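Omission of a single protein chain aside, the complex is shown with its protein chains in their original locations.
Right after this comes subunit A.
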Amino acid sequence: MDEAMWAFGRASGFISLALFTASVLLGIVNRSGRPLLTLPRFSISILHRNIALLATVFLGLHVGSLMLDPFARLRPVDVLVPFLGSYRPLWQGLGTVALDLLLAVVVTALLRQRIGPRVFKAVHWFAYAAWPVAMAHALGNGTDAGSAWFLALAVASAAVVVGALLWRLSATFLETTRAREGRPL
């Protein structure tokens, strides 16, 4: 049972990070206003939301299973307050920081229709801060961080996220950039 909780914590943490990475990439495509391959814009929007919510579910399972694990001994306070943990408190604390940021992102996203676009958008930027923090937590705390397959995946996803971010910051990011700058279509 002890081993089971640890294994479950590892797997759910990995799945959550992978889904979070996919959600960040889809969010950037969503913001560009462009359809993706055969997916229309509204499908990208729905996919971004659903994958993000699925990542949140796995994040809940990740934290919940490690609260039950006798080695990690995650206390309720460690879920929200970083750097107090018993096992590698710095790296575990980064996980808590990422969870806090993502909690704010998820709650404001679900309440978007009530709180309006300004607060929603301001808080949604936290996702960009949470991703590298979550990745650092996985690399510093994760049992699998030393294995080659994990490092290869981490490097690959970091490269894709940085690439998407550079695209996000580029001058022709928006679908409508050319038309709105008065250049020929």
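Rule of thumb we're sticking to: a residue touches a chain if its C-beta (ideal position, glycine included) is under 8 Å from a C-beta of that chain, and two chains touch if they have at least 3 such contacts; residues count from 1.
What we mean here is this: contacts and distances are computed from a predicted model.
Going by its UniProt record, the hidden chain of the complex is named "Ferredoxin" among "FAD binding domain-containing protein", "Ferredoxin", "Thiosulfate oxidation carrier protein SoxY" or "Nitrile hydratase subunit beta".
Among A:50, A:147 or A:176, only A:176 touches the chain left out of the display.
The hidden chain makes contact, of the residues A:15, A:46 or A:129, with A:46. Mapped onto subunit A, the interface with the missing chain covers residues 30-31, 33, 40-42, 45-46, 112-113, 116-117, 175-176, 179-180, 185.
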